[in-house]
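Every protein chain of the complex appears in place save one, which is left out.
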Amino acid sequence: MSERLQEFREWREQMNARILEAENLEIRRFFALDSRVYDERRLDTRTKELLGLVASLVLRCDDCISYHLIRCRESGWEPDELMEALSVGLVVGGSIVIPHLRRAVELMDELDDPDPSASDPPGGDR
Amino acid sequence: MSERLQEFREWREQMNARILEAENLEIRRFFALDSRVYDERRLDTRTKELLGLVASLVLRCDDCISYHLIRCRESGWEPDELMEALSVGLVVGGSIVIPHLRRAVELMDELDDPDPSASDPPGGDR
Amino acid sequence: MSERLQEFREWREQMNARILEAENLEIRRFFALDSRVYDERRLDTRTKELLGLVASLVLRCDDCISYHLIRCRESGWEPDELMEALSVGLVVGGSIVIPHLRRAVELMDELDDPDPSASDPPGGDR
Amino acid sequence: MSERLQEFREWREQMNARILEAENLEIRRFFALDSRVYDERRLDTRTKELLGLVASLVLRCDDCISYHLIRCRESGWEPDELMEALSVGLVVGGSIVIPHLRRAVELMDELDDPDPSASDPPGGDR
Amino acid sequence: MSERLQEFREWREQMNARILEAENLEIRRFFALDSRVYDERRLDTRTKELLGLVASLVLRCDDCISYHLIRCRESGWEPDELMEALSVGLVVGGSIVIPHLRRAVELMDELDDPDPSASDPPGGDR
Partner (left out) sequence: MSERLQEFREWREQMNARILEAENLEIRRFFALDSRVYDERRLDTRTKELLGLVASLVLRCDDCISYHLIRCRESGWEPDELMEALSVGLVVGGSIVIPHLRRAVELMDELDDPDPSASDPPGGDR
């Protein structure tokens, strides 16, 4: 995993811990729910993560896309399957999602070939 | 199928035909693409329709939700599986999607038990 | 209360009950959370309902605006105070929220002077 | 002009008057600004109305689309020019704007051939 | 105040000045209105800033959240009160607002304990 990605995950974990220690009951419950809703029941986690990915793409949230991309890869989806899921999000959400698609594809490449010498993107919504 | 649903489908078909006869090449291509993107390739149509449903829910478009709900039922998803897909959209999109969830569930019931005496909802974003 | 408003509330209650009977644990938990988050803790319910109203306005959800308007009136906010809260939402959200503002103001008038002979609006996102 | 369209315009005028009589200074100023921003300065009103139309389409507000469509026709844009402007909004905003495109095209037809016997659409976000 | 925060405020002031010197009357009026709408009238500034904060959270604009967080702290809201306001925005807006919540909480901590050695977040929508 590249350094940038590693930093993102660490910062994410650290802030989640910080938020949960804030003693706000509703936020804690929301975080618990946000985790449980991807559990296998009638649909498997794999399918639900794909739903989370496309929902994140059309809502144009880079951090959410990154999170679900990582989880989708971990649950066994192949890059070309993910690309096809992203194509559905692209048609639903329009050209406005293209910058997020670029960053999603870059992350996918990084996940599969985590060359630490890879150049960072210059800014972007990320 | 209830009368309301039948009217929706007919109006939808009629307007699509009207739009396509307008001789606008880009709109025609977009409509073709919007149809093809749900074709089976690496992912099956069934999975892609579920992606379309959840994307429509988080973007809060009732007509789009209705369309994908019908297609999801036709491609074999069961009501409790669809409810679970909708639960992912609810957590991603928040309480703001609840009014659309209500109308989605009402439509699902209508699709399975198309009692023509069922009362119409009073207005709604639909 | 006008007939239209009464119908809206009844349909809303009926669909909420329908959704909760669906045995989907995450949806049930979300609905419980959506209710509890407005409970008095460090902020009072009155303030939180005002937050819910303005959030609903900028996200442009008529049903949500209606719900929070009713709750805001019940928790003691006066019409001109609500109008001022809506003015913040108007400046944040821009002219795109004006149609929702129109329907919000119409509902406020209806809540205070529920003349059943009042004419219905012709359609609208509601 | 069809009856439905006439009712929409009257209700709109009536609610605008109601909102402006509410003695909220910021809302009044916003409404004045919302009118003035389409005045001819370096860009002509005609161009600005087209910008308002496409902005309304991608933000998916039917009432706003209707308003700007009427103003665009009044300022001299032809139906096929408007269709081309809408095609830009369709590609930017994606398939999620299609229901609004359908209602926009229906309204355009109504504006040009206001046959009062035309059937109303069954509900819709309008 | 940390260096990062100081830079943000300076860049913000500088660009606002640059925009206002552009001699565009409507933009100037909008900026004036955007300032005045938070003035005390029937609601106090403190309440209106809280409305601005939650509206910014559900619309997912980091710069707007930062601005209103700073103003909320200056007008006397305590961190746990702000956390509770943010919890309303989280439930209304869904898990898609969580990345913005993380950055909001980080900024709140920075405002209260402006340790200049604190590490910057790795990118993010900010």
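Order of writing sets the labels: A, B, C, D and E. Residues in every chain begin at 1.
Throughout what follows, contacts are C-beta pairs under 8 Å (C-beta built on N, C-alpha and C of every residue); 3 or more make two chains touch, one makes a residue touch a chain.
Every value quoted in this text rests on a predicted model; they were computed, and no experiment measured them.
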item	value
Touching partners, among the displayed chains, of the absent chain	A, B, C, D, E
Full-complex contact with the absent chain, from D:Ile19, D:Leu33 or D:Leu107	D:Leu33
Contact partner of the left-out chain, one of E:Glu49, E:Asp62 or E:Glu84	E:Asp62
Where the unshown chain meets chain D, residue by residue	33-34, 37-38, 41-43, 47-48, 50-52, 54-56, 58-59, 64, 78, 80-81, 84-85, 87-89, 91-93
Interface with the unshown chain - residue positions in chain B	25-26, 29-30, 33, 36-37, 41
Footprint left on chain A by the chain that the document does not show	60, 80, 83-84, 86-87, 90-91, 95-96, 98-99, 101-102, 105-106, 109, 121-125
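We adopt the following convention: only the chains that are shown with their structure count from here on.
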item	value
Least hop count linking chain B to chain E through chains in contact	1
Comparison of D-E and B-C by number of C-beta pairs in contact, larger one	B-C
For chain A paired with chain C, centre-to-centre distance based on mean C-alpha positions, whole Å	32
Of all residues in chain D, the ones touching two or more other chains	26, 30, 90-91, 95-96, 123-125
